[in-house]
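Take a look at this one; I'll ask things after.
The complex appears here without one of its protein chains, the remainder shown in place.
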Amino acid sequence: MRLFKNGRIAREETPDLLDADVLVDGDGMIFRVGPGIVAEEGVETVDCSGCILVPGMFDLHVHAREPGDEDKETIATCAEAARHGGVTGVVLMPDTSPPIDSGNLVKSVQDIVSETSSITMMQSGCLTRGREGKELAGFSGMVARGVPMLTDSGRSVSCANLLRRCMEYAKDFDVLVTSFCDTPSLTRLGVINEGEASYRLGLPGIPAVSQEIAIARDLCLARYTGVRLHVQQVSTRRGLNAIARAKEDGVAVTCEVSPHHLVLNENDVGDYDTSTKLDPPLQPSSDCEALVAGLADGSIDAIATNHSPHTEFEKSAEFASAPPGVAGLETGVLVLHDRFVRNGVFGWDVLIRSYSSRPREIVGLEPVSIREGKRAEFFVFDPEGETTITADYLRTKSPATPFLNQTLAGTIRETVFVLG
Amino acid sequence: MSDQADITTEEILSPEGIERTIVDLAEQVEKVCAEGDCAFVGIFTRGVTLARRVAEVLKGKGIDCPVGTLDISLYRDDFDNHGSDLPSLESSDVPFALDGTRVILFDEVIYTGRTIRAALDGLMDYGRPSTIALAVLVDRGHRQLPIQPDYLGVRVETALNQYVKVRFREDDGKEGVFLVTDNE
Partner (left out) sequence: MSDLRPRKDLLDIEGLSREEIEHVLDNAAPFKQLFQRSVKKVPTLRGKTVLNLFYEPSTRTSSSFEVAANRMSADVTNFTISASSVVKGESLLDTIETLQAMRSDYIVIRHQAAGVPGIVAKHTRASVINAGDGYHAHPTQALLDLMTFQEVFPDCAGRKIVIVGDILHSRVARSTSTLFHKLGTQVGVMGPSSLVPEGRHPFMKRLHDWNEVFDWKPDAVYMLRVQLERQEGHFFPGIPEYHRIYGMNADRIESMRRLGAYLMHPGPVNRGVEVTDEAMRYEKSLISTQVENGIAVRMAVLHWLKPQTDQN
């Protein structure tokens, strides 16, 4: 048994923190929550003075690269990285080699997960066979295995008619359709947002309308078919506004944003730094402001890091050729605390709502909270500490992050979670 | 005499002394120049002034010698040792045919001889003079190459911690030849 003493509990319902001790039993269940718990014999006391106990986060958009690209990351190292970042559950993307487009492949990943992962991991399935955007994948087998969503992850289904059919068919299974929104003919050769930064750096640009058009299209189709839709990696104000209007209109749509798109803008690309090369690309700062406001007021449902490990070798290529994407699991909470919670832009309640409760709700899981009788699934956060993000600090196999060598306010001391 | 920290300066030629020496140099070269096909080439910066002044004196005697200018920065053998200096280049100007000409090179001071060697290389990339002679205002000794002036103003014995400063009014706003000692 472990007694987490003198800490404060963060909750979704209110920004206020609750002074309370938490007693966790040997099976990882929360035995008691309350002030002034006395440690009996055999109970390890963990001094949480000054610290905050935060319900474990849930990341809807994670690439663990297994099977196929184990050089970059494995399910085991991904789980380690997640725990290290206060994340106790993730949805794995199906863009592996081979892509996860059948029940058997889902099962093979689930087997690896149960053998090697220390956190909850759900495997999503492809919308189209092989992620090629030509034919429907076999939904029933995947849904039978419990996939929480179907997505071609990183690719938009460019044929509108095919996407429509995917949605209609998915509706029968009541499975969530998740869209990565871009318009390939506009994205083409682009590697950065089309605007002043792309001109200054002489890089081919992707106009923001590429994502906005795809969002608009997918919203129309979702309205038309009645399917539940989740939009990945919203990056612009206009895209967000379209989603907010669709919600008002009764469309069953949710959306996510990555911490990177909240705190970085296109001018952070600087000297061709590939750790700022993302898909979708970083936008002007006015979009960041709109996204932060959207997160605070709930128009954005979820935070999802799009944790995308690539080897150092790959990220060392010139900007135009380097693959987009960076590791995000270990820096998400820290960056959000450093930039927003610490400064009062929004509180722990918003963070928990958007990175813990709502994401679980979206995939049909119960939210996690620190209450008697529930499984212990939280992390101990020291807001007065500091974390310097170095390759040594990071547990991911591929430590490419735009926050490398930055010191962020706060420390994640420990993630308390034992899988049932 | 002026002192600055550990540096002492001594005048070795006054403005009048310079004028006398230049007249003397002009007399030395007069015979050759009078024979014709002669040209002066001054090495930037003060070698040019020296050449022009000598030419001026000869003109007074009815002898016309054209004056060209030569920047030898690109021919120096110490390109890597500039350190943090960024040398500025001048445009060389040799507005006469060199082939068959008797050239007299002018520089205000000769020391190791390396500058003159570079000047010889530079000059010969312009053409093929029939002869090249050397006229110098001050020879301060310490030669590192087998190069000697054919026409000399004054010889001054110097130590290695000394250097000769020539100042012309056209280039520096004042006149005089000074021996500077670095006592550090």
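To keep things simple, chains are lettered A and B as they appear, and every chain counts its residues starting from 1.
Everything below uses one rule, namely that a residue touches a chain if its C-beta (ideal position, glycine included) is under 8 Å from a C-beta of that chain, and two chains touch if they have at least 3 such contacts.
In this text the structure is predicted, and so the values were computed from the model without any measurement.
Student: Please identify which residue in A:S102, A:S198 or A:T415 touches the non-displayed chain.
Tutor: A:S198
Student: Specify the residue from the set A:E41, A:E115, A:E248 or A:E318 that touches the hidden chain.
Tutor: A:E318
Student: In the full complex, which of B:F40, B:Y75 or B:Y151 touches the chain missing from this view?
Tutor: Only one of B:F40, B:Y75 or B:Y151 touches the chain omitted from view, namely B:Y75.
Student: Please output the residues of subunit A touching the missing chain, sorted low to high.
Tutor: Within subunit A, the residues that touch the unshown chain are 194-205, 271-272, 313, 316-321.
Student: Using the document's contact rule, name the residues of subunit B that touch the chain not shown here.
Tutor: 71, 74-75, 79-80, 82, 84, 86, 88-93, 121-122, 124-127
Everything below uses one rule, namely that only the chains that are shown with their structure count from here on.
Student: State, to the nearest whole Å, the distance from the C-alpha centre of subunit A to the C-alpha centre of subunit B.
Tutor: 77
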